[in-house]
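Note that one protein chain of the assembly has been removed; the remaining protein chains are unaltered in position.
Then we have chain A:
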Amino acid sequence: MNNRPITEDDLHAYVDDVLEPERRAEVGSYLADHPDVAKRVAGFADQRELLRASLAPIADEPLPPELNLSRIVEGRRRRSPPAWWAIAAMLLLSVGGFGGWVMRGSLEAPSGGLAALAQEAAYSYNVYAPDRIRPVEVRASDTTQLVQWISSRLNRPVKVPDLADSGYRLMGGRLVATQHGPAAMFMYDDDHGSRVVVLTRPMSSADQNAPMTAQSNSGATGFAWADDGIGYSLVGPAPTNSLKAIANEVRRQARAI
């Protein structure tokens, strides 16, 4: 017989039936030798059954319509734009001096909308693409982590576009602050030093759906569009024609989610 002492925890685990069979048998034989403890344990087991039986009918009640999960998901979808304003406002309050400095230009930009998105993408491109030390915060080797982080901050699943077929390799990405809340930036390199940036964020209210249009901002060129409330902007130095093809590819992949 094992000498491991029977503890109070063992007795509760016995009542809740979560002991390994061997230990359960040890506790069982201990109880057989100690009727006072056995009586106490039996009382616990009885109250457990009594509690379960008392509360069981609640779980069998039909669900009221307001607890219908599909309905809750639908309702949230309809209400989502105001929620994004709230997040954008929070972010504006929380980003400090640098964020404010970066955004000083965009404050003059048309609020919301594709033009603002394109300008934000251009800022990110101008700041991060020339960076030789740390252009991205999370490298492509940690794509899983990057996707989790970005998805949680944007509050929706985000997929990193794969531009390998267009000759661009993913370098990685980062979260960037915009006037309209957090945005995901992904950066790609063609192995000849030419970089392109994809910026994506939920659209605040304007341009929930907008066709792809060419944009030119702060010396960077690119394309921007919005599908189902999510805006995308691709910016790069490449000739406009090839950028357009890459933008089409990004859009095709995003729609395939």
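A few comments on the model shown:
The rule is short, and it goes like this: contacts are C-beta pairs under 8 Å (C-beta built on N, C-alpha and C of every residue); 3 or more make two chains touch, one makes a residue touch a chain; residues count from 1.
Rule of thumb we're sticking to: contacts and distances are computed from a predicted model.
For the chain that is left out, the UniProt protein name among "Glycosyltransferase family 2 protein", "ABC transporter permease", "Sigma-70 family RNA polymerase sigma factor" or "ANTAR domain-containing protein" is "Sigma-70 family RNA polymerase sigma factor".
Looking at A:151, A:194 or A:208, the residue that reaches the missing chain in the full complex is A:151. Looking at chain A, the residues touching the absent chain are 5-9, 11-13, 15-16, 18, 36-37, 40, 43-44, 47-48, 50-61, 63-64, 66-67, 69-70, 72-73, 76, 83, 151-152, 155-157.
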